[in-house]
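Dropping a structure here in structure tokens format, bear with me for questions.
Here the complex is missing one protein chain, while the rest keep their positions.
Up next is chain A:
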Amino acid sequence: MNTTQGQGSEPAARSARVVIVDDHAIFRSGLKADLDPSIHVVGEAATVEQAIAVIAQQRPDVVLLDVHLPGGLGGGGREVIAGSAALLPATKFLALSVSDAAEDVVAVIRAGARGYVTKTISGTEITDAVYRVAGGDAVFSPRLAGFVLDAFGTAPADIADDELDRLSARELEVMRLIARGYSYKEVAKELFISIKTVETHVSAVLRKLQLSSRHELTKWAAERRLL
């Protein structure tokens, strides 16, 4: 009942190595206990510097990254991603936050995170999200989908501006359904497409979110001093 983010096709023997970066020890231990036993927590970090060091040393599959972190230059999660840029294609980042602010979310996504989930997420959901990110897909919470729709507008633009600055009609549909609380599987069923296609659409949206120069996104980024 709690698997919002889709019960995707589950390979029989899957496992992932993760590093948890969060400045609250209570949250880290809670998260560790919640994660599926097949996920191995190979390191923990509480500050930007520790995180960069641990990630470089462990080279995990996935980093569960808090958006707000002490240390470094005050950049928090996105500074960790920037500091681990060399490992980026192999190591995936999944942002975790309590923040509702669009600029926080967009800042880490644009820095290179593959997804964004809130800290109230359940153990099953986070496990699922970890595997999804490890598999190269993007993880969108309903809220992130809402931000995307807000930023790109809810009408498919047909003017021939930069392809990065608008969502296709299909991508909009997918984002809407995710914002409505649909899992990837449910989205696939609703739109009569395969889960793989849904994942492709979501990844395309993530790419646009990271690369687009839409005014709303650059504004949010500027508010986090990204530019």
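FYI, a residue touches a chain if its C-beta (ideal position, glycine included) is under 8 Å from a C-beta of that chain, and two chains touch if they have at least 3 such contacts; residues count from 1.
Keep in mind that, in the parts below, contacts and distances are computed from a predicted model.
Asker: Would you kindly match the missing chain to its UniProt protein name, picking from "Lactate utilization protein", "Branched-chain amino acid transport system permease protein", "Phage shock protein C (PspC) family protein" or "Phenylacetate-coenzyme A ligase"?
Answerer: The record for the missing subunit names the protein "Phage shock protein C (PspC) family protein".
Asker: Can you work out which residue in A:41, A:82 or A:149 touches the chain that's missing from view?
Answerer: Hidden-chain contact among the options goes to A:149.
Asker: Name, in rising order, the residues on chain A that touch the hidden chain in the full complex.
Answerer: Given the touch definition above, chain A has residues 1-2, 4, 99-101, 120, 142-143, 145-146, 149-150, 153-155, 176, 179-182, 186 touching the missing chain.
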